[in-house]
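The structure appears below as structure tokens.
Shown here is a partial selection of chains from the complex, left in place.
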Amino acid sequence: MGKVLVLYYSGSGNTGKVADFVAEGAAEVPATKVTVKSVSEVSAADVLWCDGIALGAPTHMGSIPWQMKRFWDVEMQPHWGKIDGKIGCAFATQGGWGGGAELNCQALMTVMMIYGFLVFGVTDYVAQQFTLHYGTTIAGEPRSEREMDSPRRLGRRLSEWVATYVEGRREEHPLVNGRTRFPWSLD
Amino acid sequence: MGKVLVLYYSGSGNTGKVADFVAEGAAEVPATKVTVKSVSEVSAADVLWCDGIALGAPTHMGSIPWQMKRFWDVEMQPHWGKIDGKIGCAFATQGGWGGGAELNCQALMTVMMIYGFLVFGVTDYVAQQFTLHYGTTIAGEPRSEREMDSPRRLGRRLSEWVATYVEGRREEHPLVNGRTRFPWSLD
């Protein structure tokens, strides 16, 4: 079984909703166990348990909220250098488009990289003019179809990489597993 | 007169349209001379001329297109270290939301910083859930009101900082000049 952790901080509740969609997508891949935890519920043991992690937060002042940062600065610090090789990706909400969610995803991935994780974005589009190249970014509450599909796709891709690389199930590689990657022809 | 250069690269034409809106906004501030040039028309003399610059490009592979980068790597290189203190900001188009335009703006500002420029984003919102905290970001062609207002606001803010700091006209400071910064009450 691939083990996926969706770890988030949410102030208003919006990022919590996005986290649930990430988890939904992660569960689409067979033989994957998915756990969702907020940063107030999580412990280092949850991170140690997982093969892959989707890390999410609202964009506070262009970057990671202090509540999420504290977890990685303090709780995870004793494990630094000992948990290399997990697979990670990011999701972020923001007050409006252009509000820094991509920069926040980049910061979240930077934190994961220093723990030795391999991080990724998603080439796929989930609708015209809607993608998640550096992680899922949402403005406000996820309401439209595309705002729900983006986090689902992120979670699904995470489970696909975990299945392919950690579990060795090559048939789950996104280039061969046959799942739709673009809602329209690129040609 | 404040001197503002809007410098852009455009492949499809979308970024060129955004550049025109930036120039429109820049011209809203009295006593400001605005020049718009594509990277194929520009010379180092145009950059030397200006007090402030808005630098824009489509997001190619998550960052600055090589055509724009070449200008700063090659044409501007002899002037490095000699043009410090100009004021700069960025704008970027992308194939879809989440497509890297914020990262592209960040990269464009990184280039300006190494030339000693002071760079800025805009705190204002131009519509609900639409802002330009790290520069204007647009998905595809600018069509809706908010997609035209974002680059206008960017250009206007650039002219305001040039007027305030380079020209010494303190009455143009965004906190005192009386122009609308938010389309609705923040309270």
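Note that the chains take the letters A and B in the order they are written out, and that residue 1 is the start of every chain.
Going forward, a residue touches a chain if its C-beta (ideal position, glycine included) is under 8 Å from a C-beta of that chain, and two chains touch if they have at least 3 such contacts.
Note that the structure is a prediction, hence the values are computed from the model and not measured.
**Q** With 2 copies in place, how many does the full complex contain?
**A** If we count every copy in the full complex rather than just the 2 shown, we get 4.
Following the convention adopted for this analysis, only the chains that are shown with their structure count from here on.
**Q** Rounded to a multiple of 5, how large is the rotation, in degrees, that superposes the C-alpha trace of subunit A on subunit B?
**A** In short, 180 degrees.
**Q** Give, as an integer number of Å, the spacing between the C-alpha centres of subunit B and subunit A.
**A** About 31 Å, centre to centre.
**Q** Write out the stretch or stretches of subunit B touching subunit A in their complex.
**A** Against subunit A, subunit B makes touches at 62, 95-103, 106, 125, 127-137, 139-140, 150.
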